[in-house]
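Everything on this sheet refers to the single structure shown next.
One chain of protein is taken out of this complex; the other chains stay put.
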Amino acid sequence: MLVEFGDTKVICTASVEETVPSFLKGKGQGWVTAEYGMLPRSTGTRMRREAAAGKQSGRTQEIQRLIGRSLRAVVDLVKLGERQITIDCDVIQADGGTRTASITGAWVALADAVDSLIAQGKLAENPIREAVAAVSVGIVGEEPVLDLDYIEDSGCETDMNVVMTASGRFIEVQGTAEGVPFTREEMDMLLDLAGKGIAQLVELQSAARR
Amino acid sequence: MLVEFGDTKVICTASVEETVPSFLKGKGQGWVTAEYGMLPRSTGTRMRREAAAGKQSGRTQEIQRLIGRSLRAVVDLVKLGERQITIDCDVIQADGGTRTASITGAWVALADAVDSLIAQGKLAENPIREAVAAVSVGIVGEEPVLDLDYIEDSGCETDMNVVMTASGRFIEVQGTAEGVPFTREEMDMLLDLAGKGIAQLVELQSAARR
Amino acid sequence: MLVEFGDTKVICTASVEETVPSFLKGKGQGWVTAEYGMLPRSTGTRMRREAAAGKQSGRTQEIQRLIGRSLRAVVDLVKLGERQITIDCDVIQADGGTRTASITGAWVALADAVDSLIAQGKLAENPIREAVAAVSVGIVGEEPVLDLDYIEDSGCETDMNVVMTASGRFIEVQGTAEGVPFTREEMDMLLDLAGKGIAQLVELQSAARR
Amino acid sequence: MLVEFGDTKVICTASVEETVPSFLKGKGQGWVTAEYGMLPRSTGTRMRREAAAGKQSGRTQEIQRLIGRSLRAVVDLVKLGERQITIDCDVIQADGGTRTASITGAWVALADAVDSLIAQGKLAENPIREAVAAVSVGIVGEEPVLDLDYIEDSGCETDMNVVMTASGRFIEVQGTAEGVPFTREEMDMLLDLAGKGIAQLVELQSAARR
Amino acid sequence: MLVEFGDTKVICTASVEETVPSFLKGKGQGWVTAEYGMLPRSTGTRMRREAAAGKQSGRTQEIQRLIGRSLRAVVDLVKLGERQITIDCDVIQADGGTRTASITGAWVALADAVDSLIAQGKLAENPIREAVAAVSVGIVGEEPVLDLDYIEDSGCETDMNVVMTASGRFIEVQGTAEGVPFTREEMDMLLDLAGKGIAQLVELQSAARR
Partner (left out) sequence: MLVEFGDTKVICTASVEETVPSFLKGKGQGWVTAEYGMLPRSTGTRMRREAAAGKQSGRTQEIQRLIGRSLRAVVDLVKLGERQITIDCDVIQADGGTRTASITGAWVALADAVDSLIAQGKLAENPIREAVAAVSVGIVGEEPVLDLDYIEDSGCETDMNVVMTASGRFIEVQGTAEGVPFTREEMDMLLDLAGKGIAQLVELQSAARR
């Protein structure tokens, strides 16, 4: 599926394998993992192709681990059975918010893949407990802002990524101040704003289901 | 730009840098090069992400060298001036013919980039001599076939990639028989058929120009 | 210097180079960065030596970026001048809390190095604005806990790393729920507890200055 | 065995293993593959040792795949049985034509290895259908030329590698024009000339059999 | 255990695994191996972290092979049984003599580990035949010198590493003259001196046993 937030476009696809990584062999549970990539020209200036560089950047690894962790937090891995679902998130065009768009879209791809497994009779019960989505919030000037286009990836802003479930629980909170450190009051405002953003995304996810 | 041949979809983009690789510094000429990649799920079965594997496969390197060579054959590198144009060809969906689709689309991206340089007053004269396109032809049963969907990448067929200019000259002919070696008569039929296919593609390229 | 928190022991050293990374050349400012490592037998079970494996794990890269970012947030890089300070944090013995111990100790090593530069007349003014320290907090059962020994690195607990300045501002908040997602109330309790822990560490840092 | 064409010298050796690569396990067939290398001082100017560089160049990989493919095209892999023959082609001195000399010599090494297997009673029937050899042809000025010494590896000439069987069938045709693209008439002349060259090489191969 | 020779400090630890490397599987014997590393700031000037460089230097590999070989020379690997003991030698502070300090300390770590195995009833008989230690000797001016602090690692001196057993037999002699080659008389003096140094170290090892 193609996820679009403003000018950011991410292709999210799910691949199901009827096997699990070796560390889970024979444990009676499944696994959900993710890989992330950006096309070299997805950004305004061409960035180096990671396959040509011979390795994934630390940022890429961090993002793909975050996506995988976020999805696993809402999946009952025992109910999934001994299979692995890999979600690939590939950024075709980047205009901020690629990691939050990836998580939000990855959940839809995962939910569709699980529906197929149920339709094929491979799964008796849905292992997904609830939806998960992600937003970036930040402080511009003195105002808290929910805005995927400008906050992430600008490198020098205060920036907080929040991964939340449909029921309003936190899976991941990553707030970073490369510039001026932020206060507890600012933090509270950011968390409130994130909660509102997540609620909107969960509605969009519902609408996007196949 | 997005190139589609049947179910094969390739994103071709051009990036211009006002510098040349070190081996060309001070030689008064430019360079045209290409990079190629496939999304892991572009094929029916998920393939391993090259960035995760830590290197580009030999096949990837071979294809990107072929694309670059094909484009340079129709460009006057001195007229291009001391700048480099990099064409990225990223396969979003693969159903055969990815290398020929990439070359055909890469030329359009290159031509558009050159038009922009002219419009910006950076180039006085168009360095592109003529169009270049590529087709795959092969032998199925005893019949020569021009068919992007089934021939390439099936691994066990006789298969010939032909890169030709709009004026009907050859830039590259790569014919391989993994199965039964082919005769001179078969070769002549394949070359005739390739010429017809190229003529059609050159018209499609014209239509696709921005 | 050797930092000890419970049974966790980390050697933190600062190295000053009178040059900056190339991306900062001629910009009139300095840089602070960090590298992190663990001896193979620092943990109960011997882990693989990263130099032998041929690369740093994603976890190692993530931690060293976090240490660097935390230190830069309290340093005026322009006042530091065109020089780079590299802090090496090497874990000799690990019993949880290695990343927070590293940040807390790294600040002391940095502050001592800056004192030397001032003593040598190389710096007129102290570029460090205030102290920075880090704690891990988590939820065990239903209780918020401030406990370096048990929380971090156990892999299956809710766990929040908080990097704060002496004046109580946040530089980094990383909260992750691999298990059950946590509520807003739990988050607030964790942040309160983290603030108390940081205040104690800042006193210990003062005492440890050379 | 040592193959010499003009001043080009290549050592071709065959190694037989009584096992097959994992992708062929239990399929009741064998495999033939090749590896290629050049001594650093085989060329006039010392080139970098690939083992020191830490990887094989794209050119090396392309050549070794071509050699393997050419040999497999004349071998009945089922008759070969579940074993692998690896042909190493190492260039001791290079004066053009290293890839065609390698293919031509590799076939002799392969044929000798198969003879040994038959002599040892490990093979009942010869799995090699016919000989295979390779030539480079090109256009110098306006003349087609069959000349191993000057054509290949000069980098800026029109150049065609042709791999053919003793019975005159094509296994591989790779024609490249980095300079002026070539016409169909030129192509026909080149293919005629290649056929004559191959016939001579097949006689030399016979004479060189152990 | 922490080994100190002058200002050189090395942490030596033993890890026991109840398995052997694959080349020894089912041969009824064990294995002893070693890994070596230096903290980046163990030397006066910070050296590059090998894990960050992505590989171990040749020097590191040479030293760890030497340590392993020295230990195996005094161990009855059959009596050790099918288990592997890995000794990690990590240099915390380097002031010359790191390789000889490592060997000398590694033996103590090994002997302690074997004692534990005996205490746990896993070994009936001690597989260590005798102690092993190592010294560096060299020629400064015209005088033979036994001095760990100045000789090794200075790069331009005549330098000889001698690994000997408690009973005065040689396991390894590595003498190198980067400067003026040395005579047979000088060699004899160096070997005499080494023997005296080893005798002292064997006493210190006894004292250091746990």
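Should a chain be cited, it is by its letter among A, B, C, D and E, assigned in written order, with residues numbered from 1 in that chain.
Assume contacts are C-beta pairs under 8 Å (C-beta built on N, C-alpha and C of every residue); 3 or more make two chains touch, one makes a residue touch a chain.
Computed from a prediction, not measured in an experiment: that's the story for all the values here.
Colleague: For a quick check of understanding: of E:19, E:176 or E:206, which residue touches the chain that isn't displayed?
Modeller: In the complete complex, the chain left out is touched by residue E:176.
Colleague: Out of D:55, D:196 or D:209, which residue would touch the omitted chain in the full complex?
Modeller: D:55
Colleague: Pick from E:65, E:122 or E:209: which residue touches the chain that isn't shown?
Modeller: Residue touching the chain left out of view: E:65.
Colleague: For chain E, which residues touch the unseen chain?
Modeller: Counting over the whole complex, chain E touches the hidden chain at residues 55, 58, 61-62, 65, 69, 72-74, 160, 164-165, 168-184, 187, 191, 195.
Colleague: Kindly note down the residues of chain D that lie in touch with the hidden chain.
Modeller: Within chain D, the residues that touch the unshown chain are 11, 13, 15, 35, 37, 39-41, 46, 49-56, 60, 86, 88, 90, 92.
The rule is simple: only the chains that are shown with their structure count from here on.
Colleague: With residue numbers as the basis of comparison, which of the pairs A-C, B-D or A-B duplicates the interface of C-E in over half of its contact pairs?
Modeller: A-B
Colleague: Look at all chain centres (mean of CA atoms) and spot the one farthest from the centre of chain E.
Modeller: B
Colleague: How many angstrom lie between the CA centroids of chain C and chain D, rounded to a whole number?
Modeller: The answer is 58 Å.
Colleague: Listing for chain B: what residues touch at least two other chains?
Modeller: Residue numbers touching two or more other chains: 55.
Colleague: Quick check of your reading of the touch definition: is the inter-chain graph here a line, ring, star, complete or other?
Modeller: Basically the chains just string along in a line.
Colleague: Go through the chains and record each pair that touches.
Modeller: Here the touching pairs of chains are A-B, A-C, B-D, C-E.
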